[in-house]
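Only a single protein chain was left out; the remaining protein chains are all shown in position.
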Amino acid sequence: MSILTRMFPNAFNLFDLYEKQIGYAVEAATYFRKTVSEGTLSKESLDKIHDLEHQGDEVAHEIIEQLNKTFITPFDREDIHKLAKEIDDIVDMINTLTGRLLLYKLTKVNKNLVEFSQMIEESVVSVERVIKCMRNTKDKTLVKDACVEVNRLENAGDALRDKALTELFDTEKDPIAVIKWKEIYQEAETILDICEDVAHVVENIIVKQV
Amino acid sequence: MSILTRMFPNAFNLFDLYEKQIGYAVEAATYFRKTVSEGTLSKESLDKIHDLEHQGDEVAHEIIEQLNKTFITPFDREDIHKLAKEIDDIVDMINTLTGRLLLYKLTKVNKNLVEFSQMIEESVVSVERVIKCMRNTKDKTLVKDACVEVNRLENAGDALRDKALTELFDTEKDPIAVIKWKEIYQEAETILDICEDVAHVVENIIVKQV
Partner (left out) sequence: MSILTRMFPNAFNLFDLYEKQIGYAVEAATYFRKTVSEGTLSKESLDKIHDLEHQGDEVAHEIIEQLNKTFITPFDREDIHKLAKEIDDIVDMINTLTGRLLLYKLTKVNKNLVEFSQMIEESVVSVERVIKCMRNTKDKTLVKDACVEVNRLENAGDALRDKALTELFDTEKDPIAVIKWKEIYQEAETILDICEDVAHVVENIIVKQV
C-alpha cells in the first residue's frame, strides 16, 4: 500500500475511477488505430468512439461529484479536477479527429495517419501505466519510465507532423486537400501533446506525495 | 438570501459586478446577431462591439482589484478570478469574430452564420441566467435548467459547424473562400464552447456551497 492508500483507506475510490476513465481512452485509441489502419472509418466508427467518449465523460463527472462531497482527499482537489478533465480531453480529441476525417471524406488508408494512430495508441497505453502507478507510488522507476515514453512519443509526433506537412506542401497541388490534411496532422499531433500533459499532471501529483 | 449573502453581507458587491459584466456580453451578442442577420456589418459595428468588450474588461479588472483587497471572499479566489476571465473571453471572441468577418469582407447575410448568431445570443442569455442564480442558490432547478440549455446549445453548435463545413467543402470551389469561412464557422462555434465553460464554472461554484 502506498502512503496515499494507507492515509485515506476510506477515501472515495479515486484510483478505480481514474483507471476506468483512462480505460475508455485506451479503448478509443486502439479502435481508432485499427479503423484508420484498415481504411474502414465510417459513421459507425464515429458513433463507437463518441460512445466511449460519453462513458469516459460520465466517469469524469462521477469524480468531480464525489470530490465535491469529500472533505479530505488523497491529493490536491485542483489536481484531482485537472486530471479528470485532461483524461477527458484525450478521448475528446480522438473523437474530434474521427469526426473531421469523416466530414472531409478522408477514409482511405494514409500511411502518415496510420503511423500517428499507432503512436497515439502507444502513448495512451503509457499514460494508463502512469495512472496505475498512482495507487502504489513506491516504485518510482515505473512512473519515470512510462513518463519518459510519453515524452518520447510526443517528440516523435512533432517530427512526424513536420515530415507529413513537408510532404503535403511539396506534393499536394490541390489547396483544398492541403487545408484538410494540414488540420488532420496537426490535430493528430495534439493528442500526443495532451497525453504528455496528463503524464505531467500525474508525475507532479506523485512527486508532491514523497 | 442565500448562504453566501448571509455569510458575507459586507463582502464586495461581487454579484453586482458579475451581472454587470455578463450584461455587456449579452448586449454584444444581441448586437452581433442583429447586425449579422441584417447584413449590416461595418466598421461601426466593430467599434460598437469593441466598446462593449472594453467596458466588460473594466468590470473584470474591478473584480480582480477588489479581490486582491478582500481577505474573506464568498467563494474560492481562484474561481472568482476564473469566472471574470471567462466572461471576458465571451465578448473577446465575439469581437474577434466580428473583426475577422470585416477583414475577410464577409458582410453579406449568410444563413449558417445567422443561425450561429442566434444560438450565441441564446447561449449568452442562458449564461446570464446562471450567473443571476449565484446570488440566491436556493433554487437549484433554475441553475440546472439554464446549464442544460447552455450544454444543449453547445451540442447544437457542434452540429451546425459540421453541417456548415460539409456544405462549404462540398460546394465552394474557391480555396480562399474555404479558408475564410472555415475559420469563421470554427470561431463561431468556439463562442458556444466558452459559454459552456462559464456555465460549468458557475455550476461548480454553486455546488461547492451546498
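Letters A and B mark the chains in the order given here, with residues in each chain numbered from 1 onward.
Basically, a contact is a pair of C-beta atoms (placed from the backbone, for glycine too) under 8 Å apart; a residue touches a chain by one contact, two chains touch by 3 or more.
Values in this document were obtained by computation on a predicted structure and should not be read as measured data.
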item: Among B:V114, B:L142 or B:I179, the residue in touch with the chain that has been omitted; value: B:I179
item: Missing-partner contacts on chain A, residue numbers; value: 78, 162, 165-166, 169, 175, 178-179, 182, 204, 207-208, 210
item: Chain B residues touching the omitted chain (full complex); value: 64, 68, 78, 99, 103-104, 175-176, 179-180
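As a convention for this text, only the chains that are shown with their structure count from here on.
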item: Cα-centroid distance, chain A relative to chain B, in whole angstrom; value: 28
